[in-house]
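Of the protein chains in this complex, one is absent; all others appear in place.
Order of writing sets the chain letters: A, B and C. Residues in each chain are counted from 1.
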Amino acid sequence: MKVLSPSVVAVAGALALTTLVMLAVGVDPALAYPALVRGAVADGNLEYTIAAFVPTLGMALAFALPLRAGEFNLGGDGQLAAGGITAAAFALLVPLPPVLAVVVPLAAGTLAGGLVAALAAPLSTRLRIPAIVSTLLISAPAVSLASYLARFPLAEQGTGIAQTPRLPEHAHLPALTEAGYVTIGLPLIVLLTGLWLYADSRTVLGYEIRATGQNREFAWYGGVRVNRVAAYALAGGGGVAGLVGGLIVLGPPYRFVDGALTAPGYTFTAVAAVLLASARPVVVPVAVALLTFLQVGGQGMEREAGVPSQLTQIVQGLIIVIVAVLATVRARRGARA
Amino acid sequence: MSEFAAELVGVSKRFGPVLANDGIDLAVARGEVHAVVGENGAGKSTLMSILYGLHRPDAGHILRSGTQIRLRSPADAIRHGLGMVHQRFRLFPGLTVADNIVIGAEPVTGARLDRAAAHRSVTDLSDRYGLRVDPAALVGTLPVGVRQRVEILRALYRHAEVLILDEPTAVLTPGEADRLFEVLRTVAAGGVAILLVTHKLTEVLAAGDRVTVLRQGRVTGRFTTADTTADDLVHAMVGRSLPTPVPRRATPDAAPALDVRDLTVRDADGVTRLSSVSFSVRPGEIVGLAGVAGSGQRELIDTITGLRDGGDRVLLDGTPIHPGRDPRVAYVPEDRHARGTAPQMSLAENLLMGEQRTLATRSGLPRAAVRERARDLVARFSISAASVDVPISALSGGNAQKAVLARELSRGSRVIVAEEPTQGVDVAVRSRVHALLIEARDQGAAVLVQSSELAELRELADRVLVLFEGRLVAEFGGDATEAQLGQAMTGVSA
Amino acid sequence: MNIVEWSLLAGVLTATAPVLLAALGGLICQVAGVFNIALEGQLLWGAFTAVVVSDLTGSAWAGVLGAITATLLFAGLLSVASVSLRADPIVVAVGLNLLALGLTAFLMRQIFGVGGTYSSPDLAGLPTLAELGLDLPVVGPQSPLVPVALALVAAAAWWLGRTRSGLRVRAVGQHREAAEAVGLRVGGYQHGATLVAGGLCGLAGAQLALGNVTLFSEGMSAGRGWIAVVAVMLSGVRPGRLLLACLLFGVAEAIGFRLQGVGLPQQAADAAPYVITLVALVLAAVAGRKRRGNEGEAL
Partner (left out) sequence: ACGTGESGTAAPEDAPAKSVILITPNPVGTNSFLQLGVKGAETAAKELGASFKLYESKDPTSIAQNVDAAVRAKPTVIVGISFSFDDVFTTVPKQHPGQQFLQVDSCAKEQAPNLACVSFKEHEAAYLAGVEAGLLSESGQIGVVAALDTPFIHRWIEPFFAGATSVKPGVTGTPLYVGGANPFSDPARAKSQAQTLTGRGVDVVAAAASAGNQGVFEALASSGGKGFGVDVNQCAQSPGAIIDNVLKHVDVATTAAVKEIAGGKTGGVKVYGLAEGGVGVNALADDVATSGCTVAASPEVITKVKQVRDDIVAGKITVADPLQG
């Protein structure tokens, strides 16, 4: 149980601090905690938790995949927006028969996200501009471009928000629940995650990506085309981000709403989750689930127990810090054992 | 007051399952050069690190001039007059030579660094000991030999009374090593106690006063060099004598396996690094490559292995090599940390590199097969490791080197290129490595060995080529003397 | 229409000052080997505490001091977690940014009883240079912290290059083990750098909330801390280049505003600083590549 105890400590520490904060501001923990849990999993809320889990997990892949090759992809927002607007454009402008009406926009979104990310590859491999800088710098213009397209050429007329018209019925993602928020996006992303985990540990490409990330010169010496592998990894990550953009747009409310893809902060939640998982791929989905649970549950807590939203942010911030600290304590203990 | 400058008394240190030091007593006197030898992983670096405050012993204590001291960090050790030259350089690549030397005890006027004074001290020291350096040069741009000088100057600058050197000659050319020993003698004559860790027994016998031998964390022998032979030391180190080298064979007449024709290489600045180099290596022969560092070895080997462009001038069995690493060439690189291994990846995964595609099946890269292959290599090349799943950084230097050799030699390549194949490995591993290279030769491989250790070339090579300023300036038979080689290496025409 | 005019300089200086101060903090951390991406949260925290103290005391200078102190303390969290406890500074910073966002909004309601924006006639803003008797019409009305920011860049360059502690901090950041081996207290220097960065972010926050404007509003750091992080990455840890990077951002942003005025869409203005920086970076890299050729082909 040596492995378990630190995570128990992490949760206990986070709970203790959170409780203190609640008491300090006059919130009854006995109301707040059940509300947190209910807000995330009970009363049909599980559907929304899953609806937030899917894009966050996708964005976690978008960050983790290039990270394995040693490239920091901080441009998730841009790739997400590019994928979303491209998928919306295809769904709106290209008349397609039923199944293709879903598949083609998703594929186009994936491609768009991949292209945006792949822009960083030659900058990194040829010009030595690190991906962590270039992806970040490319992201903002990509978001702006998507926003421009949604505001002008693709805009729905006569509405107050910058958004595209509702996508045609054919292009809606098949829903798995009545309200339609859990779509086939869930199995799709879960499948992708599984594939990634498999590829990472059991395929030649996964091995070469890891070797490139661990020691690029070693991989190069071993005959791996490191630049190409790094570019693939970046493009792959961007592709997943683009796909996530497509999934969001093809799900309810079935349109590209300007800012709606980036506002929930999937990208940075995902980065936090991957970093929390600290280089252990199988932990990534767990970390994503934890953070999603907190965020969605936090809204429930806000609704039911009147915990102000700022407090939810405070609590999340504290939990991330504590988990980070305990993760290293565990890692150091593990190294010593 | 004790006659000993420093004493380690009953020192033990455990790393997880490994008992790296087991009740070691060691004393070094003022004015003495005290050598510490032992196999890879015997515990030498650990012991020195304890004396320098980098590790804390689990048991035992340290005396300095007879008084017990407690070292919690290198800062404490420095305060007690200890200095250390580390096995892996501890230099700041982005700082100048002078800054690297004075850091920690900088001359200042007010808050300001007195750079002029620093340069003066460095110049004085380097003149006094004949260790030439440019105080203003950035360390990151210097060749390894010069970096070693910087490390030594740093310890001297700090007026260390006890100076620890962990394998200082592993990266030096013979001339540089000789120079270093002269310096050490001068320093010792000034009353400094010197601890010298090395694998080169000739050095021990030439430069040391006394020798302590470690084996598996314990002291297995104490000798005075005056009445000791290399064989005595080897026996204490590995518990047996080593086999004598295999006699050399005559050069075969077969067609060359590796043929370099009129190869010229320019670097990015347009500087010519290799000019019109031509030679060939036949199956069944070992060709040595000698030259002072920076004479073009790097460029030559990178081109031969396909890592550098220009490969149409290099033929393997008559066809040009494939760019981007030719799989037909086995390559044991010099720097096993930067190039030869990925330290955080497992031993099995390090052993896999280059074979990942051949081992793959349609469903991917089966873990079982990867491990199986690794276990097989570990057994065949007697690599000692807790398991094939530990990160390769957890292996001792010698075993990591064996792992790299195992990976490369097991490919059955026609051509083998080995750079500094025994750098930093103990005598037992060294003889094992040599045996492996000779075995490959005998099975018909064409072997090119680059080494800065001339003794190694003389032991192994059927022919020796000498590079000087990018040109092949001489070729000797395997019986060339070190003097002849040394002359050719420094441009004195043979 | 005139895009470039004198008021551009004034605008650029005002907009750049907070980013520059925060970026300078980030640079010092970077030099010491701590990758600090908590600048955004610290900037926000600095802005908030500056307003609180200024409002309580009626003195803008007290607000500046309060912000420096409070943000230094806030940075202590990062320092303890990532230097003493060796937690990943990036993850800790992600948490701290969130914490600052929540905490400022929450405390704002507790202290001032309002949400959104707090501004009040009691809230003392920083005087302008002209009010202090230093009239430089060319630079427009600037707070005294603007020249302070520029002076601090020069001071940082001097300190890192010329002093003992500067040398040691650089050494610590370059090679941790080597620094330990020469007897430097690595943790001490890293703590110091993290705390100094906190102080600078406090100053940046004070400039933002009491210099650029005189008010606090939720989330008013508005990404400036992230721009500071990018500037640090572009600077190659050289203060002079850091200044250039920040100014480039400021100029690009100001030009973007003006282009909006001649009919370019808002999205183009938003993208302008990033695009211009990227282009500058690419041009510099291409020029550097031409100069150096492709020597480091291995890596």
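Details
Here is the rule we go by: a contact is a pair of C-beta atoms (placed from the backbone, for glycine too) under 8 Å apart; a residue touches a chain by one contact, two chains touch by 3 or more.
Please read these numbers as outputs of a predicted model, since none were measured by experiment.
Among the chains on display, the ones the left-out chain touches in the entire complex are A, C.
Among A:Phe63, A:Tyr181, A:Tyr221 or A:Phe293, the one in contact with the hidden chain is A:Tyr181. Touching the missing chain, out of C:Ala100, C:Ala206 or C:Met220, is residue C:Met220.
For subunit A, the list of residues touching the undisplayed chain reads 43-45, 48, 51-52, 151, 155, 158-162, 166, 179, 181, 252-255, 257-258, 260, 263-264, 296, 299-300, 302-303, 306-309. Subunit C residues in contact with the hidden partner, per the touch definition given at the top, are 2, 5, 7, 10-11, 14-15, 18, 105, 109, 113-117, 119, 141, 208, 212-215, 217-220, 222-223, 226, 253-254, 257-258, 260-261, 265-267, 269-270.
In the analysis below, only the chains that are shown with their structure count from here on.
The distance from the centre of subunit A to the centre of subunit C, each centre being the mean of the chain's C-alpha atoms, comes to 28 Å.
Centre to centre, using the average C-alpha position, subunit A and subunit B are separated by 46 Å. Contact with two or more other chains is made by residues 298 of subunit C. Subunit A has residues 217, 220 in contact with two or more other chains. Within the complex, the subunit C residues that touch subunit B are 162-168, 170-171, 174-175, 177-185, 292-295, 297-298. Partner subunit B is touched in their complex by these residues of subunit A: 198-199, 201-204, 206-208, 210-211, 214-215, 217-223, 225, 336-337.
Within the complex formed with subunit C, the residues of subunit B that make contact are 52, 54, 73-75, 77-79, 84, 86, 89-95, 99, 103-104, 106, 108, 111-113, 154, 267-270, 307-308.
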